[in-house]
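Structure first, then comments.
Every protein chain except one is present and positioned as in the full complex.
Coming up: chain A.
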Amino acid sequence: MTGYRILYVALSLVFCLSCKEEKKNTLTATEVYRNNGIEIPAYDFDGFQPLLNIKDGKVRVINFWATWCKPCVAELPYFEMINKRYPKDQVEVILVSLDLPSNVDGKLIPFVRNQNLESRVLLLDDPDANSWIPKIDKEWSGAIPATIIYKDNKSKFYERSFTYNELEKELSKFDL
């Protein structure tokens, strides 16, 4: 009987640890840019990082891009399609812009408006990139586009461009 008790303790320990991770899903923005009905929050890396660690069973597709990055802009429609086609409670697309803050009003917000982007867009504004790039993935050179797909404890990083089919194929590995 004691054996089962130990087993029970071991198992409940596992569950307790996983509930602890759930706590914080709200991020603290350093600034919020508002223009023509578009609202884009900016985060430093510490403020942004919790977004890479939400364990709620949802798949998050986090794409690093910028308006000046041609291959990024070229693949954005595919991320938008993913965002549209999958149920909101299963897949969330987050577009993390690395535009310079001085270009948010002049370039980023007009872009978001003209392209009618529906995915969540935020600005990662943390100039000490050498300190946070390896925290996203130690293989990342810092070139964009780059994408993370994760669900709970499973996470994959991609320093590459995607087509729609390639994105779906990667998503399918996250047992939706």
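Simple rule for what comes next: a contact is a pair of C-beta atoms (placed from the backbone, for glycine too) under 8 Å apart; a residue touches a chain by one contact, two chains touch by 3 or more; residues count from 1.
The criterion applied here is as follows: contacts and distances are computed from a predicted model.
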Per UniProt, the name of the complex member that is left out, chosen from "Amino acid/amide ABC transporter membrane protein 1 (HAAT family)", "Energy transducer TonB", "Substrate-binding domain-containing protein" or "AhpC/TSA family protein": "AhpC/TSA family protein"
Residue touching the undisplayed chain, where the options are A:L76, A:I109, A:L122 or A:I144: A:I144
Residue among A:C69, A:V121 or A:L167 touching the omitted chain: A:C69
Footprint left on chain A by the chain that the document does not show: 3-4, 6-7, 10-11, 13-14, 17-18, 66, 68-71, 98-101, 103, 127-131, 133-134, 137, 139-145, 153-160
